[in-house]
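Left out: one protein chain. Kept in place: all the others.
So, chain A:
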Amino acid sequence: MTKPREMIRVEKLNKSFGDLHVLYDIDLKVNESDVVVLIGASGSGKSTLLRCLNFLEFKDDGKIVIEGEQVEAATHDLNKVRAKVGMVFQHFNLFPHKTVLGNVIEAPIQVKGMSKKEAVKEGKRLLDKVGLGDKYDIYPSRLSGGQKQRVAIARALAMQPDIMLFDEPTSALDPELVGEVLETMKELGEEGMTMVVVTHEMGFAREVGDWVVYMNEGRIVEEGQPDHIFDHPKEERTKAFLNSIL
């Protein structure tokens, strides 16, 4: 059996905001095509961990290895790393002054130097894929939350990332709009995208996740395959958490 390619490895990661220690000795491994789901209560550090992987936050110590290369803010061009690691935010963060298509083609043109023609073609393909083929020229303010988030996914995909990070992508959505976004993410996972997803959607974690990581107070308490975590959790805190939300 060939060894799966390792996309992300985190070793002994620590992070504090001032006096507040938010991540303790985190170890995490993500292999190619894996969908890793981080679950846990608000404030457990899962979003901070995700943001460290994209260097929107900087670790205090520990190692972050992206596609075999240990990345340090001081010595690496983080823009290059970020270009390979897409991120989807809770509050979408679409560019309001650009159309839907404008949002999607911005980075490929400006960062990758792609020709406008090519970027438009690829951007339209991605928007079609996320079901927004009729919204190219609309401004984000005219879209529903679910549509906005799907544009945000297309925008991240336009950079042809090797890894996609999702930071509570459905938490800001009306309940009836959650499904369409999860569906898009599920398709992406099935196509083999390597994904790290912070979410409160346990159904998604169970169905789409290959590996589930439960965090509490800045530590990884338990991790394993979905059926292990959801059906046979070993740790009391995991059980308590699952009971509280299911």
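Please note the rule applied: contacts are C-beta pairs under 8 Å (C-beta built on N, C-alpha and C of every residue); 3 or more make two chains touch, one makes a residue touch a chain; residues count from 1.
The rule is short, and it goes like this: contacts and distances are computed from a predicted model.
Per UniProt, the protein behind the absent chain is "Cystine transporter permease"; the candidates were "Integral membrane protein", "Beta-ketoacyl-[acyl-carrier-protein] synthase III", "Spore coat protein" or "Cystine transporter permease". Among A:Leu28, A:Cys52, A:Val71 or A:Met87, only A:Met87 touches the chain that is left out of the view. Of the listed positions A:Val71, A:Met114, A:Val130 or A:Met159, the one in contact with the omitted chain in the full complex is A:Met159. One of A:Ser42, A:Ser141 or A:Asn243 touches the chain omitted from the figure, and that residue is A:Ser141.
Listed for chain A, the residues touching the missing chain in the whole complex are 54, 56, 79-80, 82-87, 89, 91, 93-98, 106-107, 110-111, 139-141, 152, 155-156, 159.
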